[in-house]
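There's a structure below that I have some questions on.
For this view, one protein chain was removed and the others were kept in their places.
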Amino acid sequence: MSISPLQLCLLFSSALFCIGLIGALSRSNTILVLLGVELMLNAANLNFIAFWRYGPATSPATGVIFVIFSIAVAAAEAAVGLALVIAIYRHQKNIRLQEADRLKG
Amino acid sequence: MTWPGLSLFSLPLAAANPADSFLERAPLLLRDLLTGALPDPWRWLANSLIAIVATVVVFASLFAVMTLAERKVLGRMQNRPGPNRTGPFGVLQPLADGIKMLTKEDIVPRSADQVLHLLAPITLLAFSILTLAVIPYGRNLVGLDLDASVLYFFAAGAATELSVFMAGWASRNKYALLAAMRALAQLISYELPLLLAVVPVVMLASSLRFTEIVAAQGSWAWGFFPQWFVFTPWGFAGFLLFFTASFAEANRAPFDLPEAESELIAGHLTEYSGFKYALFFMAEYFGMFALSGVAVTLFLGGWNAPLPFLTMVPSYVWFALKLFPLLFFFIWVRATFPRLRMDQLTRFAWKFLVPLALINLGTAAFWSLTTGWSGPLQLVRWAIAVTLVVGPFVVMGRRLSAGVRPRQYRYA
Partner (left out) sequence: MLPLVVIALLTLATAAVAMALRNLIHSALLLIGSWGGIAAFYLWAGAEFVAFAQVLVYVGAISMVVLFAVLLTRRSRTDIALAPDSVGRAFAAIVTGGAVVGVLAGAILSSPLGAGTVAGNAPAISVRDLGLQLMGSHAAALLVVGGLLTVALLGAVVIASADRAEKEDDRS
């Protein structure tokens, strides 16, 4: 069985997605969890470009524009997420996720 | 060797235009003489290699000349002769410096992060060389003529920040780490005005390609007035903003806080010696060349001649003639201005440069909307645009310097 380029791209992105997932599930450092989520988002972007490149012909800009918006949203997400990490750290001098279990400041 | 989809590697080769003068075509003719006999994929590879080697060799020798020129000019500005012992008038000083750097011991602190300590100078130099690839040095002299070359330039430039951080972190030295933090804060703060100053140019030239931006400036009004962007109100303001921010991006005085020797020993370079230090030094100068080259390309007309009859002089000569004054300006400013404090530095970026750059964006929009105005309306257009540039500058300059006056040395 031969693998088409599109399938190879999709395998690449799903593997990347799972690495991000494993990281987000197994690590207890908030920053690393955030980075794992970021990696999953990147894997999704990868799919958009793969289908834009090899998928059925659509408008030539569709996938690219979606990825551009997605990158912008990811930047906003990272900024807010890391600001929250710093705020959590200030409250309890620690950024282990397990210990961030109190609603009381 | 066809790589499907890799559009970057299938760019058409620049060909010499027979209408140009001989000197204009000379570099391309020389290249074709060397590689003309090769079959096609290999010829492309050889041409690319020649372009890379030529860029690196030219800028490495410019780096050698620049170190000497900087020390000589700084010396004259401080009433001392500068280096004058090696060779006639000290012209062999760069050679002596190079030998000294190469033969010095390479010290790596025991607790340093060995891998990152090695990687930092290498990546820094690699990214600075990458930025040099897209600048059009002459009519046909551009390494990579990408569709989004402006974006490429800033992407490669942004990656250098990472190397500075790596150097500071890997040294395991508190001054180096402090310097790395400062460098990050400074580079983030000044990336913004740098990019915002470029946006009007992209808007007016309606292209992200450096060669098209140069072509957009390649005509003369009334047969003698060059249409360079610097000769418009928004272009002049944009040039000043870009050049100011590029001092900070290139870590040059008065914004050289990451390596402020009187406060932080040598900043992120504290634990570097020998050849690695030389690499950092080289990358700093390459960054300076790249930013000056982009300033020339975006605002000063690139390789265009200032007057129509001067086009017989090859375009790359004009590029060099515009580049050297900017480099001299870098040295001049270093000799003139004292270093800023960290809070002054960030306040200057966020409260002065960024708002001015945003207002300049509006000015450029006004300028591009009123291209149809002619006759007396042209005067009105200039008046409004100049007011939009000068007014905010005066108002915000007043606010920024409120309560600050020259220090008086009572016991001096």
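Per-chain numbering from 1; labels A and B assigned in written order.
As a working rule, a residue touches a chain if its C-beta (ideal position, glycine included) is under 8 Å from a C-beta of that chain, and two chains touch if they have at least 3 such contacts.
Note that the structure is a prediction, hence the values are computed from the model and not measured.
Although one chain is omitted from the display, it touches the following shown chains in the full assembly: A, B.
Here one chain is not drawn; of B:165, B:319 or B:352, the residue touching it is B:165.
Residues of chain B in contact with the chain left out of this view: 2-8, 113, 116, 146-148, 151-152, 154-156, 158-159, 161-162, 165-166, 169, 174, 177, 181, 184, 187-188, 191, 206-209.
What chain A contributes to its contact with the hidden chain is residues 1, 3-12, 14-23, 25-29, 31-32, 35-36, 38-39, 42, 45-46, 49-50, 52-55, 57, 60-61, 63-65, 67-69, 71-80, 82-87, 89-90, 93-95.
In this text, only the chains that are shown with their structure count from here on.
One inter-chain figure worth recording: chain A and chain B are separated by 34 Å, centre to centre, where each centre is the mean of the chain's CA atoms.
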